[in-house]
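Shown here: the complex without one of its protein chains, the others still in place.
Take a look at chain A:
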Amino acid sequence: MIIELGHFALVLAFALSVVSAIVGFTFRGSSAQVTLFLRHAALLQFLLVGAAFAALVQAFVVSDFSLALAYQHSHSLQPLLYKVTSVWGNHEGSMLLWVLILVLFGAAVAAFGRPLPFDLLALVLAMQGLMVAAFAGFTLFTSNPFMRMVPAPFEGEDLNPVLQDIGLAIHPPLLYMGYVGFSICFSFAIAALISGRIDAAWARWVRPWTLISWTFLTLGIAMGSYWAYYELGWGGWWFWDPVENASFMPWLAGTALLHSAIVMEKRNALKIWTVFLAIITFSLSLLGTFLVRSGILTSVHTFASDPTRGMVILTMLGLFIGGAFTLFAMRANALRAGGLFHPLSREGALVLNNLFLATATGAVLVGTLYPLVLDALTGQAISVGAPFFDLTFSALMVPLLILLPFGPFLAWKRGDLVGIVQRLAGAAALALFCAILVAALSGASISLAPLGLLLGFWVMFGAIAELVEKARFGRLPIGQSFRRLFGLPRTAYSTTLAHFGMGVTVIGIVAASAWEMERVVAMNPGDTQTLAGYTIGFEGLTEEPGPNFAAEHGTFAITAPGGGTRQAIAERRVYVASGQPTTEAAIETYGFSQVYIQLGEVAANGSHVVRLWYKPYVTLIWLGCVLMALAGFISLSYRRMRVAAPTPSRRKTVPAE
């Protein structure tokens, strides 16, 4: 009964979204009453889809296998957490999660959008309604999660064991918050194009939504990367796999959007480009959804895909993206372009940032879609792997990172390069010193690694130098400098923190790639191996039953170079319901570095193949991303108050720029 109610709620939400879209587009400018209706409708859609989702969760939690979806993807022995995450560990349920987050954002706009002009808000909500209609319709008609089975089976087929992990609880919701959040920017862009009105205020309304989506996407990608790292057992954290690229492209475009919206808000320039980026970013999110959901590309992360539905998503993709670009082509002229500015200025630096980010997005897009195009044209199957992306992407990122610390130092309108070079000299010297120190301590041979470290340190110290400069350390008495520092607006901190985080990630990437050590050995119980100063002893194997699997625990004793022994357990599991084996790596963290042990199958002579890695500073990769996301939240906490303010008031606080 509850399932039918959930199904009905989803149908109602679909109907309501269709009505919202029609009413919104037809009567958008006529009266504030229409906008009020649309706002209520958006909130109601959220309640309805939320109810539908709750019904699904309930069925999974009580293991109601009369629900076909629960039968296929759940099992009564699964721990409660995995019963809940099983809801979106499959195609149908993850589409419903997509829709849920879409209506969540719609409801958020409705709730917080009161200060917006009513006709603009009407257009935004109508556009959201259209998207809800499309995706809720897609879910209902092609991937209905509410199908019943008669007779109901006694036991479920279990969730894919690889997905039975805390990662499934964290990664997809965060990623979808990011992906789908950009739909708001998209709707704002469409609204701007239709109404032909776009100004600094528009950018101020769009920025919080860009920021929140970007923040969640950053977290989502980082958590997905860490999940793949520990779960796939290859020790890799990024494979340039199509599915990864699918989430990375919106991130790159979203990062560009985040920066171009600043120019638009502060200087009323780059309007057309910002609107274009808003459309591109969400289009890439849609493309990502299509690539992942259709299974059209061979991926190491293929899950729950169904090619037959791919065509429907492709059609929706074509309609939304094609429609948006047609509208853009028709209306872009109506938007008045902002004035030119001096290339050596904050605006100029942000344009450069956008140029590199957009080009990098293009390069990743080419590499991701090239196999598809070649296959369609010639039938030749190829794969574009890491070497392609390493070459093209890093060639574009290196100049961006070199230039990054200069940006925040440049003044609006016209910057003074000589002065900035002087002010950044300290950071540069410090970065050089640190890079040489680390390289010397690690005994690195001549390679690119020290240069990569230099780049990372440069970005980190350059970011800190910005705060030092703003607080006028060294030029004012120290107490006064600290007062200035604490008086700085939060956005100053978030800029510094985000750029600092970027530097941390770069250091992690360089160190983990350059100084990783790996060994594949056959080990018998009692054997020890030494890797990077760590002594790893294989103590033996025990059988341990799990809730819905049988596991072999391989116990290892890891002795760190500085002394101290820890026990680590690498597992091999066989899941009861599916008979599918999985391995769980043993990962021990020492400072920022990790020792990673993967246990292989037992050989005829009783030995085990064991793969050992030492990954220096690998956790910095994700830590940097967390810092970036933290910066996003800090900025958001400040920004929210400003968005709620009906009229933009000139800030009278400490001048930040």
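One rule holds for everything that comes next: contacts are C-beta pairs under 8 Å (C-beta built on N, C-alpha and C of every residue); 3 or more make two chains touch, one makes a residue touch a chain; residues count from 1.
Following the convention adopted for this analysis, contacts and distances are computed from a predicted model.
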item	value
From "Cytochrome c-type biogenesis protein CcmE", "CoA transferase subunit A", "ABC transporter permease" or "glycine dehydrogenase (aminomethyl-transferring)", the hidden chain's UniProt protein name	"Cytochrome c-type biogenesis protein CcmE"
Touch criterion as defined above, residue of A:Phe8, A:Phe112 or A:Trp234 at the omitted chain	A:Trp234
Options A:Asn268, A:Thr359, A:Thr535 or A:Thr555, residue touching the unrepresented chain	A:Thr359
Identified contact with the non-displayed chain, of A:Ser17, A:Thr35 or A:Gln72	A:Gln72
Contact residue for the chain not shown (choose from A:Ala32, A:Val62, A:Ile166 or A:Ala522)	A:Ala522
Options A:Ser183, A:Gln598, A:Thr619 or A:Ser635, residue touching the unrepresented chain	A:Gln598
Touching residues (missing chain, whole complex) on chain A	68-69, 72, 92, 142-144, 147, 149, 157, 160, 162-163, 232-234, 295-298, 300-304, 306, 340-343, 348, 351-352, 355-356, 359-360, 362-363, 366-367, 370-371, 380-385, 387-388, 391-392, 395-396, 399, 520-522, 578, 580-583, 598, 600-601, 603-604, 607, 609, 611
